[in-house]
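== chain A ==
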Amino acid sequence: MASTIRVRATSKDDTTEVQALIQHPMDSGFVKDAKGQIIPPHFIQQVTFEHDGKNVFVADWGTAVSKDPYVKFSFKGGKKGDDLKISWVDNKGASDTTTAKIQ
Partner candidate 1 sequence: MSLIRRKVPRLPLAAALLIAAASSVPAASSEADFKAAYAAAEAANQRAGQLRDQWTATAAALAAARKAATGGDFDKAVASSKEAEALARASILQAESEKQAWQALEIH
Partner candidate 2 sequence: MRPAIQFLSAALGLAALTLGLGDRAVAAGGSDPAADAEAFQKYFTGKFPGLKLEDFVNGPYSMNEDMHRQWVEKEEFPPYDFSLDQGKEMFSTPFKNGKGYADCFPNKGIGIRQDYPYFDQKEGKVITLELALNRCREANGEAPLSYVKDDMAALTAYMAFTSRGKPFDIKIPDDPRAFEAYQDGKRYFYTRRGQLNFSCASCHVQNPGERIRAEILAPALGILNAMPIYRSEWGGMGTISRRFVTCNIQTRGVPLDPQSDEYRDLEYYLSYVSNGLPISGPGARP
């Protein structure tokens, strides 16, 4: 199955800029469906970006983050060809992970 994580990481001088788009419904648990039933909460609780054995970015998400979250950040370090590992875990215990090469 295709990964839910799209990522692009580019390195310039000593800074790496990372952009990621994650496919996830991010249901808050406050929205009702067409029949009037609450759609149960289903959201990513934690997303982690790891480089060279260290976590460079960790986010604790909740119901305020919208569907298909997009995140962009920069970190010091990283160079072209390095691996960047991204993983997430949601409140239902599901998870996904992917590794991308820094460009």
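Candidate entries met the following condition: all candidates are chains of the complex that A comes from, given by their letters.
The rule we apply is simple: a residue touches a chain if its C-beta (ideal position, glycine included) is under 8 Å from a C-beta of that chain, and two chains touch if they have at least 3 such contacts; residues count from 1.
This is a predicted model, so every value here is computed, not measured.
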Given options 1 or 2, the chain of this complex that touches chain A: 2
Chain A - residues contacting candidate 2, complex: 2, 6, 8, 19-21, 23, 66-68, 70, 72
